[in-house]
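One protein chain is absent from this view; the other protein chains keep their places.
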Amino acid sequence: MQLRWSRMMPQLALAPAVAVTFVAFIGAIGWTAWLSLTRSRRVPEYEIDWSQWTRQYERLFNDAGWAISLHNLVILGIGSALAIVFGFILAAMIDREWRGESFFRTVFLYPLAVSLIVTGAAWRWIFNPQLGLQNFLHGLGFTSVSFNWLASPETAMYAIILASIWQSSGFYMALMLSGLKSINTEIWSAARLDGVSFWRLYLEIIIPMMKFTFITCAILLSLGVIKAYDVIVAMTNGGPGNSTWVPAYFTINALSAKSNIGYASAAAITMLVITALIFLPLVLITTWQQRRANGGSR
Amino acid sequence: TDLVIYHTWSAPPEVAALNVLKKNLEAKGDSWTDIAIPHDTGSNVNLMNLVAGGNPPNLFMESNPGVYRDLTKAGLGRPLTDFFKDHGYPDKYPDAVAHSMVVDDQVMKVPTALHIDGMVYYSMDVAKKLGIDPAAWKSLDEMFADFDKIKAAGVIPLAVGGQQWQVGYLTHALAATIGGPDFFNKIYGEKPDPAVFDTPEFRQVFDYLRKFQQAADEGSANREWNLTTNLVITGKALMQIHGDWMKGEWLAAGKTAGKDFGCIQIPGAKAVAASVDSWGLLGGQPADKDKAELDFASIVVDPNVQAEFAKAKGSTPVRLDAPQDSLDACSKEVLRIVADPKHQVQNPHAISDADWENSIWDVAFNFWSDPDMSVDDAIAKIKENYTTILG
Amino acid sequence: MPRVSFEHIVKSFGAVTILDDLNLAVEDGDFLVLLGPSGCGKTTLLNLLAGLLEVSDGRIMIGERDVTDLDPRDRGLAMVFQSYALYPTKTVYGNLKFGLAASRLERAEVEQRIAAAARLLQIEPLLARKPGQLSGGQRQRVAIGRALVKQAGVILFDEPLSNLDAKLRTEMRLEIKKLHDTLKPTVVYVTHDQIEAMTMATKIAVMDGGLIQQFGTPDEIYGKPANLFVAGFIGAPAMNLRPARLQVDGHCVKAGFDTGDVIDLGDYGFAQRPESGAEVVIGLRPEHFVVADQPVANAAASFELPLRHTERTGSDATAYLGFGDQLLALRVDPDRAAGFSAGEKLRADFPRGKANVFDARTGRRM
Amino acid sequence: MPRVSFEHIVKSFGAVTILDDLNLAVEDGDFLVLLGPSGCGKTTLLNLLAGLLEVSDGRIMIGERDVTDLDPRDRGLAMVFQSYALYPTKTVYGNLKFGLAASRLERAEVEQRIAAAARLLQIEPLLARKPGQLSGGQRQRVAIGRALVKQAGVILFDEPLSNLDAKLRTEMRLEIKKLHDTLKPTVVYVTHDQIEAMTMATKIAVMDGGLIQQFGTPDEIYGKPANLFVAGFIGAPAMNLRPARLQVDGHCVKAGFDTGDVIDLGDYGFAQRPESGAEVVIGLRPEHFVVADQPVANAAASFELPLRHTERTGSDATAYLGFGDQLLALRVDPDRAAGFSAGEKLRADFPRGKANVFDARTGRRM
Partner (left out) sequence: MTMVTQAAVLEDAANASPGPRQPFFPRKKKRIPGRSIAILLFLTMCALFFCVPLYVVVVTSFKTMDQIREGAIFSLPHVWTLEAWDHAWNKACSGINCNGLKVGFWNSVLILFPSLILSIALSIVTGYALALWNVRWANAFLFLLFICAFVPFQVIMYPLIRITASIGIYGTLWGIAVVHAVLAMPVLTLIFRNYYKDIPQEIMRAAIIDSGSFWRIFIEIILPMSGNILIVVLILQITSIWNDYLIGVTFGGLGTQPMTVILANLITVSTGVVAYNDNMAAALLTAIPPLIIYFLVGKFFVQGITAGAIKG
């Protein structure tokens, strides 16, 4: 059969992306995985001491800093999930209330545009006990409130969560809005006619209908949580203590402060494994369900 | 010739000092391309990245011997033993400095500034108002004894910045103060000795660390060192214990050493930790670059430049023969302290394994941040780290 | 069951007025079909009645109640939607139950109503399924069931069959009609399919451009279209509408076409006095023509025109004859049509009493 | 224009085989309609011809060329899609021009072809508009124009009219037919609307389940359906199909229904020898019945059955009579139907030579 350009061209056009995937992702992951088995410190070494090839990982699992990082990852994940809830509430309200829709949308979205470095600076200042919100409230007479969240290991994580909710709610709101808008308008009409109450309408019909939107949001959110780095640097730089470390921070810290490429690689690979463990089932279930849903409606 | 110069300084006094070098470099007809990455922004890795990426800077501010070893391994080391023969090595340099310049029997670093990591800077105004003379304290205990009185007057006795590296510095300064050189080197030296973790001195280091933590004000968390210094400058706090680069801030605020502020070593210190900020040169360069790099090195260690540099930065000259007339009271005090070779140790950064040093920082800072953590916990943690990293 | 009436309804969206002073009344137990082309305001009118939109002005009465400002759920009506609008996350049973969400009924009563509706619609085996697992026709049944459980006096339908294929559509048409015969609710049914309208309605309101063009029984609408719009809209193939000029000669009224052909309107019941020379439009339905070789006795008009082409659909055939530079469609026997050849002259007679006459100026029936 | 033929076509998607050993040939200049219910593989077959899908096995010929492995643009054909598939960001002019993208023509030639097509389709005033600014019918014209400019010998249509409303559909039907008469391309036209098929085709291929059930002229398909599927699929209202049992008595062949009624099949051209007692299905088209008070002379069968209900559409009426526990549909005159009342017994005669007989076992025409 002769060569058909109509078949070759798309594959040629895909070549750069394929190359990038195999070199910059798969190859690089392999490289890092290899490094994580070596004794590399500041400079990579490529020899693996097979009798002790898990040494970096053993150290990692015994490292209290890593344990804290994982713990914080969970806290951050749960806390940031509020952004989805909040985003949904905002979207539902904006959707119901046509007055000022575009105004509110813009206001809720703008934090997305702002660099985390800036965000961190602003929030840190707000949390500053001498000059910030606490001082302001004390000035008003509420002397018992404490907003010095960043100073204490117990509360610093909440400050970070607050800032990240502030930053990302708008995005989830936008996604939720699109989900809400894709619901057939006749469903709303039917519910009004049936006299379904507000709560039952949302809890029993709308939210279940938006299952996929929620899952999408959840996936995006967990992605953001796992990659969270800038916000930590900008808000607390890991402190107080290493109470606000997360795996991404741990990895960079191992690379820079500890100057230990092997150790950092091990941490990075473990991050990857965690990601895979969380997402592969989630993604597979979703695609399976989606396929089933599509098949059913046909 | 154009030199790419990598450093981590960005505070105004630091920048002023760099400009002294730049001025002199340009006078020789070379130009300066700046890469500044401030400390502690996840960026220490960048020097090695630049090397790994094939764009190493010609000059880089780096004290860690490991880096020099790695560069040498990569064929990018530039030994300076011959060069320093003409620049008064070793007699013209204080002992701590001379030691720090050597990596594996070769002179590799060009020292540029001398600091003591744990100095007490206090506001003379505040001291006078409170009727306290810090210079009279003979031990840490005497110092803490006065704290209640100070607090009662509404002044923060001791300002600290609750950041990992500041606490880490305080820790090793305390180690030097309490245990002296031998003890210090058993912890931070090239080959640490685990037996030292069981000594009473080691416990004391953490006991005092806890006292410092308890004396800290509530805004200390994650505060920059220079903001902390500012509390003292503005009279909100009596003193700060930190590296003596604090002086740059005082000078920038228009204050005079010995008149507005006093500087003493930590009361009862058995030794002080000396930081030597050093430049490294990139090896394997074409002749013109190499010459320019050496020009830069000779500018750095020129006694007159040293004096000017020290004045701008608030450091102490690394050369004993630098003109003394421009030195202020604090620099003179530093030179007095480092004159005794037995009374000084080196900044861990210049001698210990980065990973190990960092693990001590971790423990110290966690200890600092978590009031519930006991000294035993901390020591146990350090022992554990020792086994993992060096054992 | 209640009477429904719209009084002076005005509905504007912003500056655009969709309905302007519309009046319409549906008698108790009637099956009213709103028929009209897309965008004429049928859905809007239905939504106003349901309370899903608010009137800009006017009054809506259901029975003796003024419901203009009531909440949809308080109006005592049920609605079936074009896309069925089933709650996809609920089972069929749940969907039916939700239809009763607003009415505070006892458990047993709810169960009983659902069972009754399910039996009536033969969806009992489906009660546990989700809508996604149903076929189009089954969904439509469930949607109707959700309306039925309410036992509302008024049921609204918005193009309920347009998403079904032809065969199912015919079946569901019959079923809805049967339901109406059984339960006798007042029905308002929106469609743009005239077959649905003709077969189901007891009354049809033909709408266009937000106005009701004609309101009447299917026979009236078909037999005596009130204006040119209705005449052209109803019937397939469409009525032949051709301009002509009246020739009044005492009691004898005729109309002359451009082509010289003349039609005798002697039996036509003029609503107003015809005047000679008046411009009119004559409407002749294709199926009323008789194509015969012999002239039919007593025909109103007789044409002898060349055949342009024929369209045969198996059971029917339409012949298109050249009439001036236009075409005249007429229904012929398919077996005969097979024998026709283009260009052949055909003789077509139009019987008396079947023609429609419209004023060419106003478009209104004369 | 070229002949198109499919030879032993097999098409599978993964494990599912949609078309299995299909053979079909369209003669030069023919208007072939592929008719069948949804999902039967019509679009798939068309896409195979266009080259938009690849055959799993078999050969496709256009004229003398084997095009099985050619790129779509090299097959020398044009296609019109159900959703029109106009490029929304291009003007009408741009759309037509892009139709020529593959052919390297001179500027002047391109202009000339676009102008010609625009003139033929009367879309000249629209050339500068975007598709979004056109009505459905106009879009369809542009879509056809885009096919015409190619001057391809073969034009494919995939349900081109199903998005139009009834009126426009009738008009466009005529226009496409006229275009075919003028330009005489070979046309393959997919639809599931039997009216379209009957009126436009010169040949119809009725498909179901990936198989061609019957291939023939519209008259053959309607008059002599090859099997039960075709019989039930073609015609609206559908043919009455009722089981019966043959009674052969010498030359006299009859069929007896469960109800005791008997139909005389004396004039039926059996393809195989009828055997007494054979289970058959008798197909009677609704429009062939004659409802008269007097028995019609020489009828094949005569029924006297109770009226269940009637459906009147204005021009037509269908009466449903109870026949056992089923219904028998028959077409009646609408004027007469108005007088019928449910329950009344009607007399319906079925003429000779119109019945269809199918083998109950195989479903094939006997």
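Should a chain be cited, it is by its letter among A, B, C and D, assigned in written order, with residues numbered from 1 in that chain.
Methods note: a contact is a pair of C-beta atoms (placed from the backbone, for glycine too) under 8 Å apart; a residue touches a chain by one contact, two chains touch by 3 or more.
In this text the structure is predicted, and so the values were computed from the model without any measurement.
The shown chains contacted by the absent chain are A, B, C, D, with contact judged over the whole complex. Of A:T38, A:Q56 or A:T119, it is A:T119 that touches the chain left out of the display. Of the candidate positions C:N47, C:T170, C:Q194 or C:Q214, contact with the hidden chain is made by C:Q214. Among A:L37, A:A159 or A:L177, the one in contact with the hidden chain is A:L177.
Check B:G29, B:G53 or B:G131 against the missing chain and you find that the one touching it is B:G53. Taking the complete complex into account, residues 47, 50-52, 71-74, 77-79, 81-90, 98-102, 146, 158 of subunit D touch the chain not shown.
Although one chain is not displayed, its contacts with subunit C can still be listed: residues 7-8, 10, 20-25, 54, 57-59, 68-69, 211-212, 214-216, 364.
Counting the whole complex, the residues of subunit A in touch with the unshown chain are 6-7, 9-11, 13-14, 16-18, 20-21, 23-29, 31-32, 35, 44, 90, 93-94, 96-97, 99-100, 102-119, 121-123, 125-126, 130-133, 135-136, 139, 166, 169-170, 174-175, 177-178, 181-182, 212-213, 215-216, 219, 223, 226-227, 229-230, 247-248, 251-252, 255, 261, 264-265, 267-269, 271-272, 275-276, 279, 283, 286, 290.
Basically, only the chains that are shown with their structure count from here on.
For this pair, subunit A with subunit D, the centres built from the Cα atoms lie 56 Å apart. Contact with two or more other chains is made by no residue of subunit B. Counting partners per residue, subunit C has no residue that reaches two or more other chains.
Across the complex, subunit A is touched by residues 47, 50-52, 71-74, 77-79, 81-85, 87-90, 98-103, 130, 132-133, 146 of subunit C. Partner subunit C is touched in their complex by these residues of subunit D: 38, 165-167, 170, 173-174, 177, 194-195, 198-199, 218-219, 222, 234-237, 285-287, 311-316, 331, 338.
Residues of subunit B that touch subunit A in their complex: 40-45, 48, 64, 66-67, 70, 73-74, 162-164, 218-222, 354-355, 358-359, 361-362, 365-370, 381, 384, 388-389.
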